[in-house]
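Here is the structure we will look at, set down as structure tokens.
Excluded from the complex is one protein chain; the other protein chains are retained at their positions.
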Amino acid sequence: MASRKSDSILFRWVKGIIHNKKALSGSLLVLSFIMIAAIGPYITVDPNAFLDTPLSPPSASHWFGTTGQGQDVLAQTISGARQTLLVGFATGFFVVLIGALIGGISGFYGGKVDDVLSMIINVFLVMPGLPLMVILASWLPPGPLTLTGVLVITGWAWNSRVIRSQMMALRDRDFVSAAIVSGERNIRIILIEIMPRMLSLLASSFIGASIYAIGAQVGLEFLGLGDVSTITWGTNLYWASNDLALLTGSWWTFVPTGICIAFVSFGLTLINFGIDEVTNPRLISERNWRKYLPKGKGNDGITPVIKNHA
Amino acid sequence: MYSIHCIYQYALKLSPMVLICFILIFNCCTQHEKNSGPPPFVISQEQVSSFVRNFNPLIPSGSSRWPTISGIYEPLFIYNSMTGIYVPWLATGYEWKDGNLQLDVTLRENVIWSDGEPFTANDVSFTFNLKKTNAALDPRASWGYLKSVEAINNHLVRFKFLRIFVPGLHALTEQAIIPKHIWENIEDPVKFTNPDPVATGPFTEILRFDHQIWELGRNPHYWQEGKPAVERLRFYAYPTNEQATIALINGEVDWAGNFIPAIDRVFVGRDPDNHHYWFPRVGGSIFLYVNTTKPFLDNIEVRKAISLAINRELIVRVAMYDYTIPAHPTALADGLAPWRSETATENGDWVAYDINRANEMLDEAGFKKGPNGIRLLPDGNELFFDISIVSGWSDWIRAAQVISQNLKMVGINTRVKTRDFGAWLSSMQNGEFDMGIAWTEKGPTPYRLYRGLMSSEFLKPVGETAEVNWHRFASDEVDSLCIAFEKTSDRDEIKQIIYRMQEIFVDNAPAIPLFAEPSWGQYNTKRFTNFPTAKNPYAQISPNYPPENLLVLVNVEPK
Amino acid sequence: MPNPILSIKNLNVEYITQSDPNHAVKNVSFDIQKGEIFGLVGESGSGKSTVVQSILRILPPPAIITGGQILLNGEDILKMSDADVQKFRWRQISIVMQSALNALNPVLSIRQQISDVLFIHQGLNKKEADVRVKELFDLIDINHDRLDSFPHELSGGMRQRIVLAIALALMPPFIIMDEPTTALDVIVEREILFKVLELRKELGFTILFITHDLNLLLEFAERIGVMLQGDLIEVDNASKIGQGGKHEYTKKLIGSLPSATGPRRHDLIPLPDKKDDKPVPLLELRNLCKSFNLSGWINPKKLLAVNDVSFTINKSEIVSLVGESGSGKSTVARLIARLIKPTSGSIILNGKNIFESEPRKASLAYRRKVQMVFQDPFGSLNSVHTVYHHLERPIKRHKLMDESKIYPYIIDMLEAVDLSPGVVFADKFPHEMSGGERQRVAIARALSLKPELIIADEPTSMLDVSIRLDILRILANLRNQKNVAILFITHDLASARYLADRVIVLQNGKQVEEGLSEELTKNPQHHYTKQLIAAASPGWLKKNLENL
Partner (left out) sequence: MSTSIQYLLRRLGFYAIAAWAALTLNFFIPRMMPGDPASIIFARFRGKLNPEAMVALRETFGLTDEPLMGQYFTYLKNLLSGDLGISIAYFPQPVTEIISTALLWTIFLAGTSLIISFSLGTLLGTLVAWKRGGRLDSFLPPALAFFGAFPYFWLAMVALFAFGFGLGWFPLRHAYGDAVTPGFNLPFIIDAIYHAFLPALTMVMVSLGGWMLSMRNTMITTLGADYITFARAKGLPSKMVMLKYAARNAILPNFTGFGMALGFVLSGALLTEIIFSYPGQGYLLLEAVRAQDFPLMQGLFMTITLAVLGANWLVDIAILFLDPRTRR
């Protein structure tokens, strides 16, 4: 009996995403990269092996050419996806988790708890991220765990803030009061009553944080603050720059990786656009509305008159 | 509303045109180089984001501008690593006396400071005594063996030693000498930035100093007649290797000491007539250090087998772009080639690539391969080692990746582990590492190299900081050889000592030499000529080894 | 009829949605004569606001006018060019919108907002505009020192008068008033309406007045149109509509209006079965106070929302707490429901001071005995859960019965609040039900714990007039059948009179009067109560108009 509800909310949501062009194309884009990350390393040549003349341009044997060390760029691009996406999504997950925890507690309980927590949130928000990231990353042993940790430390505050204000708005709604009056425990109210209402916010926070994490991660690795002996998109760019790829005209060593990063981020952004539209049906209605208007006629604040439309 | 939309659309159409206009305007307004006088000699040695005006030649940290100790100030002698001799500079000669406990140095007579004051022995003794009173200015700890430095007359300086320490000559003769009449008035010489240096070198006049660019003009009173031929030096702040390389490729830089990948294509190919490089192997060798306190690695045969498993040719190609060659069995690079012992060279057959022999040796040593093809320790655990590299030191990381793949072939599992420099250094110094790639001690003789590798002088237990000898190997015989070395100035005796040290090294394989460390040097002959070359090796070309580059500075000529 | 100033013929409006367009206004036609007051009444969603916004053509997307004519002095507004539309707006027709706070730009001063109209339409310069703005301020009796105020610095009544001033700025012959007083308290509402009618007498403009409150309209409108689900079902003289009209729906509307004065109509809400038992006190409030911190930690301001309130609710009694917004009545409700903590004072339940026995958090036992129904039925139900979940949770939490018995019990509960078949409703989500059905679910949820007291905080104010009475009936029946006491909180003295046994009047956090409901409405003592009753009695406006 009770199970219908969760199916239903999730179902409605998934349906909304599938019916939204932006969200669908974004999801497909991101999913295809996840697929590449998952199975890619099993079908390419060894990305570490030193195979051919360094910096040879794209050819039949090496579709994307070779690096400054004669490694296969295609293989490196594909296997680089794995750790980059893993760190990106893991950071996204932890950022939302911490955001939901701290922002949620802060927004739900209010009062002194909120004073202290929101102060901490705001302090982290105004603190410039990159210097802190650079200092932290250079201190800790390089690797995916460090990257994730550093990115979470510098990135959680924004989501906490957003979740906190949403929580504050929902907390004052009558359905929460009703749950309190019926004797529900706070933890259950937060998890079962409020969190499902924030699903779209949590999802878009997760996506936003993942975009941030992928970008910042690549930046840190590019500076050489990651573990450059592993293969990620960031270290690919690091090595490309280290081998003076652009000076030597070997654009193929860094363009594929850059494009991949942009495509993943763009795909995620599209999903967020889609979530925005799904949660805000007015936008779609307005688009449909526009179709009825004569060409070139904009919305000038005058209700259109269209007689005898189909 | 409509109008805004229109403007926007026009703006879209116009934007490329606007951009082009912009560029044209900028290009017109920006005055290009004023063509006054001969072209400056542009050198790229330091990679900094902005320059700080500091010409204090005594500060050890390298925070004073290049060429403070090799162009503005000068030493008594310059060790020429290409010829292996001490070139008399501010001094004309030296003599050991009193059973090598006293050193008399005769100074050149016609030297004048750039402010017109004469250069005397008092300046030399003042320089050394200033280092005595300010320990921080004595990074090579000369006063650990010096007793006194006195000016006997205007042109004779006498160094007295606490103990016999002949190798000290090198440090003493390379010391940049400062003028007493200026520095005796300086309150804290350690924190003195010396913005307007008074010196004896070929270039002493600061013509311009901005954060991005500075210029150094000729010394009007320079003691070498007609030199330097170059009017002024110019330095740009190139913060990254990439930026410095761009400038070099574009022909903006006349002399540099950068690492450039694929240099033939990238640099020489741009202008084959004028763009040249020369990477003589005058430095030390790069080593793979293995921690001899760890089980398995404490076995001499194992260390030799590891060495045999390493494909040095591949490392040199992949990590070093073939700019260097695999290490010599004695670990002595070309610069020290005259010191090589034939016996040692023969015995050092383990500095080679032979996978089969490596496997055999490991089998014989009793480490059998387990089910995964990985060799097992006596306790049944699979072998697994970290190869520690400083993060960002990309050439070595590449080398370590090759080594890691090589060792897998002989059943040793390794992981390349990059760490921040500070963390890396302390783990190496404390002996808390498995394997790691690092440099060796350098000097005019192989003495410092072998002392650092095998003497018990620096041996520390694991967990305590050892300045050198991180791999923790000691030999009593090397200790006594060191003492003998420090006491003699006899060339034959020295040679015998060094030969013996080499034999001990190849027998024990305390560390594994990988490849010779090249000295980077590029030059552009479009505007200047008479650079040292392989055909005319009057000095090494690299500007990275002061004070040797003084030889280049005074010899380069405008075209 | 001759010479209508505005004539609407076969007006059709659709809202474009993701699926099928929503036909919001269907073939609506009516005329308005010069100088008359025409009232348009209907519930939310009836299309009345859509009609008036189409007149000005200010319906925001995704609305499309799909047919008909709107003739203003014979010219069809729907055929005008865009430039002409801009010109006729405000010069010919102005509008006073429902919520004055939202109609005013929060970041512009009042002076700027009025001047904008004068600059654009009359081309006045700054000085001339200033003179005119001051004249308008005089017209609506607001002191000139408010000229440079911002909307948030003014009270609701003042804001509505400012909007009125803006509407009068160009002295248009026709003013539309779209629920201009709905957000205001009765007494302020009365002042505003009085001001409007006074000005009309002076200036002679025509009024199209839209409201959901037929009672109000009957006070002053000359003709009235009734709208239902996009159709205009009836247009007639106010007197005829007041007698019940022709259409069933109109009759129902008229019939569902309890009045605060006059003889009690016994057909509306069932009275309790008379009991002679001595009243047993259930819940007692003693000197309850609650203050809120307003701003800042440097120099905090306090607002005393509830100031020394004491009263008793007896077992199976209905007590009504009446007051305007800001009187503190909802705060009292939340204090009793223990959603907030009082600053001082005590609450005694069944003779036990609960702040002594359970000072930090309300115990489960307390929660079970005291339940609450909230004002907004959509807000008080969680849109992600089914009706079943809403009813099941409290029962499970309080371990009221075996798992197996829960389902039939819930179905019973649903049917007890007239949601049948219960099996169907149990599976619905809140958004699949109407407002009245949602409020019944909320009542069923409160009821499912078999509480001794239900606090009903304005349970009908968000509902359409026609179903308010149903909810009141359900509450009355609950008391009769389940012997539960009810604290009924409302701003509407009339429904308090009909539902409650006793009425307590609150003003600015203070208790001003208490009495048996019939007695209090017949014979109020406090002058505030008198004002309230006067404002809620039919004919109050007419009496005053005659004095004009």
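The letters A, B and C name the chains in turn, as written, and every chain counts its residues from 1.
Operating definition for what follows: contacts are C-beta pairs under 8 Å (C-beta built on N, C-alpha and C of every residue); 3 or more make two chains touch, one makes a residue touch a chain.
Everything numeric here is computed off the predicted structure, so don't read it as measured data.
Peer 1: Wait, the hidden chain, what does it touch out of the ones we have here?
Peer 2: A, B, C
Peer 1: Give the residue, chosen from B:442, B:472 or B:500, that touches the chain omitted from the document.
Peer 2: B:442
Peer 1: For a quick check of understanding: of A:24, A:86 or A:246, which residue touches the chain that isn't displayed?
Peer 2: In the complete complex, the chain left out is touched by residue A:246.
Peer 1: Consider the whole complex, including the chain that is not shown, and state which of C:121, C:286 or C:428 touches that chain.
Peer 2: Going through C:121, C:286 or C:428 one by one, C:121 is the residue touching the chain not shown.
Peer 1: With the missing chain put back, one of A:45, A:132 or A:199 would touch it. Which one?
Peer 2: Of all options in A:45, A:132 or A:199, contact with the hidden chain holds for A:132.
Peer 1: If the hidden chain were put back, which residues of chain C would touch it?
Peer 2: 53, 56, 58, 60, 86-91, 94-95, 97-99, 102-109, 116-117, 120-121, 150, 152-153, 163, 166, 295-299
Peer 1: State which residues belonging to chain A touch the missing partner chain.
Peer 2: Counting only chain A, the missing chain is touched by 22, 119, 122-123, 125-136, 138-139, 158, 161, 211, 215-216, 218-219, 222-223, 237, 241, 246-247, 254, 258, 261-266, 269-270, 273, 276, 282-283, 286-287, 289-290, 298-302.
Peer 1: Residue by residue, what part of chain B touches the chain that was omitted?
Peer 2: 1, 4-5, 8, 22-23, 26-27, 29-34, 48-50, 52, 54, 56, 59-63, 135-136, 138-141, 144, 171, 190-193, 210-213, 236-240, 243, 246-247, 250, 284, 392, 420-427, 429, 439-442, 448, 452, 458, 467-468
FYI, only the chains that are shown with their structure count from here on.
Peer 1: Need the CA-centroid distance for the pair chain A / chain C, whole Å please.
Peer 2: 44
Peer 1: Go ahead and note the Å separation of the Cα centroids belonging to chain B and chain C.
Peer 2: From the centre of chain B to the centre of chain C is 85 Å.
Peer 1: Send over the residues of chain B in touch with two or more other chains.
Peer 2: Expected reply: no residues.
Peer 1: Among all residues of chain C, which ones touch two or more of the remaining chains?
Peer 2: Residue numbers touching two or more other chains: none in chain C.
Peer 1: Quick one: which bits of chain A touch chain B in the complex? Just the residue numbers, please.
Peer 2: Per the stated touch rule, the residues are 48-50, 54-55, 68-70, 138-139, 141-142, 224-225, 227-229, 238-239, 241-244, 247-248, 298, 300.
Peer 1: For chain C, which residues are in contact with chain A within the complex?
Peer 2: Chain C reaches chain A through residues 15-18, 53-54, 57-67, 78-79, 82, 85-86, 334, 337, 339, 362, 364, 367-368, 370-372, 374-376, 379-386, 388-389, 392-394, 397-398, 407, 426-427, 429, 442, 445, 449.
Peer 1: Would you pull the chain B residues touching chain A in the complex into a rising list?
Peer 2: 1, 241-242, 245-246, 249, 260-262, 265-266, 314, 317-319, 321, 389, 391-392, 394, 397-398, 400-402, 405, 416-420, 423
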